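A single protein chain has been omitted from the complex, and every remaining protein chain is retained in its original position.
Each chain gets a letter, A and B, in the order it is written, and its residues are counted from 1.
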Amino acid sequence: MNITVDVNKTDGNTIMKISGEIDAYTAPKLKETINQLTKEDGKNVVIDLTDVIYMDSTGLGVLVAAFKKIKTNGGSFILTGLSNRLQRLFTITGLSEIMDIKGESK
Amino acid sequence: MTRSFVNIINEWDIVAARQLCREFAKELGFGIVDQARITTAVSELARNIFLYANQGIIIVEKIEKDGSVGLIIIAEDHGPGIGNLAKAMEDGYSTSGGLGAGLPGVKRLMDDFSIDSEVGKGTVIKTAKWLR
């Protein structure tokens, strides 16, 4: 059970590719990485979840916190690569209505 | 010989401090295991000075109280000081970085222990061991 986060910065845009499982054990690591990104104002962040095998509600909490912070700082926040299971999680919680989720579900 | 000291400036001074305190303890009549304990404590204190304060001094002194004889080690520096003393005295804190026994270790090796530290001013640690 592990997680890797690849961060790719190109002028003003940050693409974050998360691979592995996001649960109570790995969420702190993800939180730390995301916090560093959200410190700066006006960031455009794309989070790619294509290679996320599993995400529980702890992971959802981390993403929502990041979303709120980036929005407050006037940046944009985009999620891509959601599996059917993840898509369902965002629909149930009502988050898909306020978040920018790109791409058809796999 | 009731009081001696070693200035800690480079790593070799740690060895000198060990040597001085071991001899001092031996002369007072401490057994071989207690000599080793006192030396280990001195080693830790001198190493902390060398690593965090750059320089300082280790003093060893004979003490007497209510008919008992012992020695006191004073480690003094004018380094950055310790911000969170409670944390520094906590088990598993300083040792987690592989630094060794840390301050809790020194306290365990010796009988009495006190520490004063002020951020930006420096640290004074006094620790004693009594002959049984």
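Just so we're on the same page, a contact is a pair of C-beta atoms (placed from the backbone, for glycine too) under 8 Å apart; a residue touches a chain by one contact, two chains touch by 3 or more.
Here, contacts and distances are computed from a predicted model.
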"BMP family ABC transporter substrate-binding protein", "histidine kinase", "PP2C family protein-serine/threonine phosphatase" or "Aldehyde dehydrogenase family protein" - which is the UniProt name of the missing chain: "PP2C family protein-serine/threonine phosphatase"
Neighbouring shown chains of the undisplayed chain, as defined at the top: A, B
Residue touching the undisplayed chain, where the options are A:9, A:68 or A:102: A:68
Residue of B:20, B:46, B:109 or B:128 touching the missing chain in the full complex: B:109
Residue numbers in subunit B that touch the chain omitted from display: 31-33, 36-37, 40, 91-92, 95, 100-101, 104-105, 108-109
Missing-partner contacts on subunit A, residue numbers: 23-24, 31, 56-58, 60-62, 64-65, 68-69, 85, 92-95, 97-98
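One rule holds in what follows: only the chains that are shown with their structure count from here on.
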For subunit A paired with subunit B, centre-to-centre distance based on mean C-alpha positions, whole Å: 50
